[in-house]
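Here the complex is missing a single protein chain, while all its other protein chains stay put.
Coming up: chain A.
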Amino acid sequence: MNRIIVCIKPVPDPKHWHKVSMDPVTMTLKREAIPNVMNPLDKHALEAALRIRETRGGEVVLLSMAPPFAERILKEGLAMGADRAVLISDRVFAGSDSLATSRILAAGCRRIGEYDLVLLGNFSIDGSTAQVCSQLAEFLDLPNVMHVGELDWDARGNMIVTQRIENGRVKLLAAPPIVLSVRRELNKPRYVSFAGILAAEKKDIQVLSNEDLRLEPATVGFAGSPTKMAGLEVRRSERARARIEGTLEEMVQQLADRIFHYCVV
């Protein structure tokens, strides 16, 4: 194995999601109050990369397109064991949809150089579009497999990838270079060790702007995103919102009455 690139996205910590709000004027996310964490599924992608390196060698490079605060998330990935990290950060990339994001990440991959594998989480927990794996692969002109639940090698050194689908699985014979996005059951990500944290301090985070990537500004960011936000709507619920009150016993009986009423034919 020559090199494995792992795409990492900082996302708002789901434990604080109730604090997220949207600015109705700019139609952007107000997330200042929310701490960022590494997208949970990306950790599984990184764990997969580290395990492959342990058995088949190669360099593990983290790649992220994010504001500068993402350095802290990349440090965490370096502390888990990645060799180095590349952060693509430029205001011109703001407002990118999945197509523009994938174009930028593809430029980042090419800048990193030769690689055998690009790994990422199946989706990010904030946007949840799950579109970057396929679109990044398209821009890199590589095959891709999503929903990877198992990753093995046969005796001849061929990669065997098992894809989870509705009520089943598909086993595929895959050949690098390829882009794979993984599900949580693939592995259990390792914890960051104290030695890992110390080692991460010595590892490099390279920051790239569009001066380095030289993408046409019309193809990235808001300008390069075919999808546009057209509106925000407040959902009004017509539910009764009847509150059950009383002692614990009274509440239980009322609740059982309701359930009985709803469910008995």
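In the analysis below, a residue touches a chain if its C-beta (ideal position, glycine included) is under 8 Å from a C-beta of that chain, and two chains touch if they have at least 3 such contacts; residues count from 1.
The rule is simple: contacts and distances are computed from a predicted model.
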Absent chain [UniProt protein name; select from "Electron transfer flavoprotein, alpha subunit", "Flavocytochrome c", "YIP1 family protein" or "Amino acid ABC transporter permease"]: "Electron transfer flavoprotein, alpha subunit"
Contact partner of the left-out chain, one of A:130, A:192 or A:207: A:130
Selected residue (touches chain absent from view) among A:33, A:94, A:199 or A:229: A:229
Chain A residues that touch the omitted chain in the full complex: 14-15, 17-18, 20-22, 27, 29, 40, 97-99, 102, 123, 125-135, 137-139, 143-147, 160-161, 163-175, 178, 183-185, 225-235, 237, 239-244, 248-249, 251-253, 255-256, 258-260, 262-265
